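With one protein chain withheld, the remaining protein chains of the complex are depicted in position.
Naming follows writing order (A, B, C and D), and every chain is counted from residue 1.
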Amino acid sequence: MSATVAMPAKAPGTGYWRGVGRRFARQPLAMAAAMVLLVVVLSAIGADWIAPADPFQTSVSRRLAAIGTPGRWLGGDELGRDMLSRLIHGGRVSLAMAIVPVAVALVIGGFLGVLAGYAGGAVNMAIMRVMDVFYAYPSILLAVAIAGALGPGMVNGMVALTLVFVAPIARVAESVTTQVRANDYVVAARLSGAPTSMILRRHVLNNVAGPVLVFAASQVSVSIIAASGLSFLGLGVSPPQADWGLMLSALRQALYVNPWVAALPGAAIFLCSMAVNIVSDGIRRAMELRR
Amino acid sequence: MTCFTPLRRIAAALLLPALIGLSAPAAAQGTLRVAMTLADIPLTDGAPDQGTEGVRFSGITIYDGLTNWDLTQAERPAELRSGLATEWAPRPDDPTRWIFKLRQGVRFHDGSVMNADAVIFSFERALNSNHPAYDVSARRQLQAFIPAVKAWAKIDDYTIEIETNGIDSQLPFQMTRLFVVSPTHWEAVGRDWNAYRRNPSGTGPWRMDALVPRQRMELVPNREYWDAARRPRLDRLILLPIPEVSARTAALLSNRVEWAESPSPDSVPRLRQAGFTISTNAIPHMWPYTVSVLPDSPFHDIRVRQAVNLAIDRDGLVQVLNGLAVPSIGNLTPDHPWFGTPSFRPRFDQAEARRLLAAAGYGPNRRLPLKFIISASGSGQMYPLLMNEYVQENLRQVGIDLELQVFEWEALRGRRRDGAQGASNRGVHALNNSWNSMDPYNGLLRFFGPNELPPNGTNWGNIRDEVLEGLAERVKGEFNPQRQAALLAQIHTRFVDQAYFIWVVHDVGPRALSRRVQGHVHAKSWYVDFSPLFLR
Amino acid sequence: MTAALEVNGLEVAYRAGRGFVPVVRGVDLTLARGKVLALLGESGSGKSVTLRSMVGLTAREGARVAGSVRVLGQDVPGMTARQQLDLRGSQVGFVFQEPMTALDPVFRVGDQIAEVLVRHRGATWAEGLARARALFDLVQIPAAAQRLRAYPSELSGGLRQRAMIAIALACEPPLLLADEPTTALDATVQIQVLLLLRDLQKQLGTAVVFVTHDLGVAAEIADEVAVMYAGRIVERGSAEQVLLAPAHPYTRALLGCVVRGGYAEAPLVELAGSPPDLARLPPGCSFAPRCGSAFGPCGVTEPAEVARPSGHRARCHLPLPLDDRGDGHAGAETTEAR
Amino acid sequence: MKAPLPALPDRGGPAQPMLTVNGLRRWFRLDGKRVIRAVDGLDFSVAKGTTLGIVGESGCGKSTAAKLVAGIEPADAGEVVLDGEVFWARGARIGPEARRAVQMVFQDSHSSLNPRMTAAESIAFGPEAHGVKPGAARDYARALLEAVGLPPDRFADRPPMALSGGQRQRVNIARALALRPRVLLLDEPVSALDKSVEAQVLNLLVRLRAQLDLTYVFISHDLSVVRYVADEVAVMYLGQVVEQAPASVIFARPSHPYTRALFASKPSVDPRRRIAAPPIQGDPPDPVDPPSGCRFRTRCGFAEALCATGTPPLGTVAPAHRVACWMTVPRSGHSQAGVAA
Partner (left out) sequence: MLRYLLRRLAYVAPIAVGVTLIVFLLVHIAPGDPISAILPDDASAEMVAEARREYGLDKPLPVQYGIWLWRAAQGELGTSIRSGRTVASELSMAVGNTFILAVASGLLACVFGVALGLVAGLARDRIADHVTSLVTLAGVSLPHYWVAILLVIVFAVENPWLPPLGIGPDTSDGWRPDWAHLQHLILPAIATALIPMAVIARTMRASVIEALDQDFVTTLHAKGLLPGRRLWHVLRNALPTTLAVTGLQLGNMLGGSVLVETVFAWPGTGFLLANAIFQRDLPVLQGTMLVLSLFFVVLNLAVDLLQSWADPRIRRA
């Protein structure tokens, strides 16, 4: 209680997100993770310019080349392609596989959740019971089953993962919306006679968005692992697209021969997923409003 | 090994030293454990599923066909030899009727006598839906492999007659697939094929001792096997389904098995280093692209077919596969009697490939887009992703943009059944499917002609060639082995010259063996005979 | 016989950002055995922190505590953690404001009482539960046997607070610290609990420090009253002295804020502004910015505590009213008249 | 202060009650069978320009009553008449213009302000919803801040986090006033505030009522606060009004045993006048399973057999003084009937 002392008198109007940013910047680990993610995202975007070599150029002589081999600075893969270039290009596909499903699920699940939470009653019942059904499957199992049913491929994998994430995001959105809606300021807004769309926009969404976004961000790491798991089972991205999961799967045999090179895709997945987790933890911490 | 020292040190630090030695495997002397690529034990009722792999492990081990493959030598392609039939020939008066003389004194594992009734029973249960023992599963597994069979009859206790659909010299090859089951035992287990599968009885060199579905099948020698030369020397043979390649490697390296099928190319150096033998031999199994020659396909143009064949660096691929393949320039290996004398030699000549493509109207300004359907894995498919990626890169260098559409194995088989002309395959120019080519039908005849069009056959690409079709007719009526071989060589010559396939490699049936495994003969066949094996 | 409580120069500061913010700034108190002291103040005045610092409960929260506290003659800050634990629950009982949250929601009420006896009196669980039943009778909880098995959420607010009191009194401690024990209760229940506490205090001879913001509650139970503002005790004395003849302007203002007139023809006396930010205290008297009688020195130097022979003390630069008659009629009448 | 929204017209003149509530009822169903009778038949009316105080303990249904009157919570039965016209009846929707007439101030000043909006934004929201241009709404919001005693230059751009409880409650009042309502429902507006701040807010409310010609329904558990602001007082117990009278009457002559107990439970600040014994025993019963007949009978010192069987009507015992107690009903059969009144 007394540990928190009165707020500073000056607090700018739009200062909430700035405050979150400030509090986020004060966490060195989260900042480091954010930097890692930034580097990965930027290099994925600029893969065509950054990658030192053609990610598809095979070289029989440089199969599983050791790290540090000239022209294959991070080693060569099972076809002698440049690991570094493939990791950079692979980030593009892997991140897309991780982010797109969550983003789409965020739109769908967020919409359903907010709708259910704000409307309440029968609408809530209808939407959330359907979500419960999807929630009744272990997530990776559901992804595997859907991807298995649809067949391998990047798009199918994304569809499968999207379906996996809709229900949990909808649940979070619904519960946050229900909480927000119970606040007296929403009651006051309704009392003012404002149209529902305006209440949603001004009072509900901007209070719901934060927690839901943070949750979705944390799901990105789940998505990274699940997507690579699909590739591992042969249900994800198709070759020759460089994808970390696919690379991991293709190189798992080389772990016996050149473990350091073969472990790179797994390490990339781990690093990225970890960075996402640390960043979303950091944002969550930065978003905590302390009275 | 050196690369792993750090990991090893970490592990040693992590785990209590007390753990060491506790799990040291102690295999019984003479027990051979085999890691199969299959996910499950093939059906054990004499009509094994899972294709030739099923026949290899659950077919020729427990059962015998009327004819058997000779798997005793590694130099020449495997040949037919007598099995439960001692001699066979078409009747001179009617070449559609064959007389099979049966071997006497053969007993099933249940003790009952193998005779004509048993053989007839084996036909009935698979092909006669009115018979009490009819089993639809057996029919599914068998029918396609014995298409020549039309009718069967007992002549005496040790003689039967088989009638073929038209004249067909291929019947003896097909009879390797008809495994003879015991009617007495079927009665004994309550006329239930599921019970029979749990407790099978055949005449083969191995008896099944234990079966745990999806985990393990244990075979023990049939000490009374009729062919003394093939009486197993091992005490026990354990077959383990381990579909995941890294798990098979791990099983080998940790001495959980002495024999692993299809080690991955990348693990070969490590396995060799650890003292394992990587046994290979060119087996009658090819890994090509079956192309669509329909008018709307670029492969309708022979120049494109030849260009693609010339664009592929087969030696490079073999190197990538660590020698677990041999280059393929036809359905058969050049040393095969049916190889013939094709004038077109698929080789690595990208300049020529570019020239042919240019002649066909493609060039740097008009790159050729192609779409192949492939599988992610599957029986006999070798290392499809890796190999296709390699080919994709080869083709890119000559101006072909290859799109690979990946399916899981059974879905790809579905696409195969639809044929290139099927709606689902619109826009698809080739199918990557490996084929076994151990007999004339499987190796050559099924890839062309109207009778073989999907869904009734495997002429996926709609190859119509009067020359080939005429030769095929003649083969069916030719019973003299030499003349038959000559005709087959003509077919293969024409098939290669027309570049009806894009050949890549032949499988070498790689298997990794512990040094303790002795007596192994790597026959040029999909099959292997476990009988001569023993452990040191 | 030693005093129940002697506090000298108690200072408590909490960490905020880089530094520490003083929350309690030099509190001196003494309480004789068997007496009731009401610690009065608004939220943020430091009264609750003072109370919890007396038995070392604030150090746990990372507070910096200085000064001397002697409970029943024992020096609390000088004790080991284990000795403090032995003191608490056994010789000092504690009652909190919100019984709903102060009781563990997933334990049965009876067990929460019994565990104190098991801990401090070496009782077995059965003995503890039997004694708990007796305690329930003592705090007048009907249907004791059944209620002992209830979870806190299954009891009404009044019963919960009675259970809390039963826990605090389980070992019959000579000193009871009560932190706004009746504030969360409804009016009709509040008075019941208050009078129960008063009766038990008399019956058991317990000394009580009773923290409250409610002047009426203080008047109802206290022998002595201390008024806190911004971490300091600004006035203390007997209940009559402080409530009927307040010496400090703040105490007077508080009394003025109490609504007790009829319909508002005249506005309430209001205390302008709000309590100061403890991190940025004004120079001089902390109350000066809100004080109607502030003059020159108030904004410069902090007033020292001035004591009258009667024992009535206040921290104010203004001379104390001389008519400290102790009967307090003047004070009462002036406020009633408004 | 120039308001961008027009004032709502006065229709019936000073004699017509501002607000009339008839037969208001709201039951909450818990898993089918069990029912909380939060508000169980509520009738009252409030004259223009006056304040009705509603007093009761927690769980008596007074907050639900406020939400029902405001039309924010659906009622099971009853209607609310505003200046002679039906404000809402069951099943009907309230038009946006009519909506303005009744506004509310909540107890929890924290949860009643959007944490992502500044004080000015929160106040301007209502007018903007009614079509006032953002610029004009903002100016109006600043004027209202000034009116509730918060200098806009210092407070307009503060988020709720940077305001004290009293300041937040002032913003809430300004927000409610921004729509130029005629009735303000004040649900425990000062109970979370310190005494010194409570006085400030109460004075502000009293001043504003006169300035803006408002009618208040003031809900509180604190008798002294109600006594300060209310012209008329209604006492609620378990979802029902048990006594209603002008403030002067009810504080002078409380008639219902509960009202009397409530009054007697309030400690005085004089240490010499201590309460000897609690006026009543026990806690209010669980509204899920209220006692039969008179709901107060379980805690009433005068309860007799009659009280368990029949629910006493809210009868008039004196002009404008209504009580629901068998003791006030002559010949009701209660031994004290007629004596107490």
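In this text, a residue touches a chain if its C-beta (ideal position, glycine included) is under 8 Å from a C-beta of that chain, and two chains touch if they have at least 3 such contacts.
The structure displayed is predicted, hence computed values, not measured ones.
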| item | value |
| --- | --- |
| For the chain not depicted, the shown chains it touches | A, B, C |
| Given B:194, B:273 or B:341, the one touching the chain that is not displayed | B:194 |
| Among A:134, A:165 or A:215, residue touching the chain not depicted | A:134 |
| For chain C, the residues touching the chain missing from this view | 52, 55, 57, 60, 84-90, 93-94, 96, 98, 101-107, 115-116, 119-120, 151, 153-154, 164, 167, 177 |
| Absent-chain interface as seen on chain A, which is shown | 129-130, 132-134, 136-146, 148-151, 221-222, 225, 228-229, 232-235, 245, 248, 252, 255-256, 259, 263, 266, 269-270, 273-274, 276-278, 281 |
| Hidden partner interface residues of chain B, rising order | 4, 7-8, 10-12, 15, 19-20, 22-25, 27, 31, 33, 39-40, 43, 49, 136-137, 139-141, 143-145, 147, 193-194, 197, 210, 212-216, 218, 238, 240-244, 246-247, 249-251, 253-256, 377-378, 407-411, 413-417, 446, 452, 455-458 |
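By definition in this document, only the chains that are shown with their structure count from here on.
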| item | value |
| --- | --- |
| Centre-of-Cα separation between chain D and chain C, whole angstrom | 32 |
| Centroid distance [mean C-alpha coordinates] between chain C and chain B, Å | 90 |
| Sites on chain A at which at least two other chains make contact | 6 |
| Chain C, residues touching no fewer than two other chains | none |
| Complex interface listing, chain A residues touching chain D | 6-13, 15-16, 183-185, 187-195, 198, 202-203, 206-207, 289, 291 |
| Contact set on chain C toward chain D in their complex | 42-43, 156-159, 186-192, 194-195, 213-220, 222, 239-240, 243-244, 253-255, 257-264, 267-272, 274-275, 328, 332, 335 |
| Chain D to chain A touching residues, read off their complex | 67, 70, 72, 94-97, 99-100, 102-104, 106, 108, 110-118, 120-122, 125-126, 128-130, 157-159, 161-162, 164, 172, 175-176, 179 |
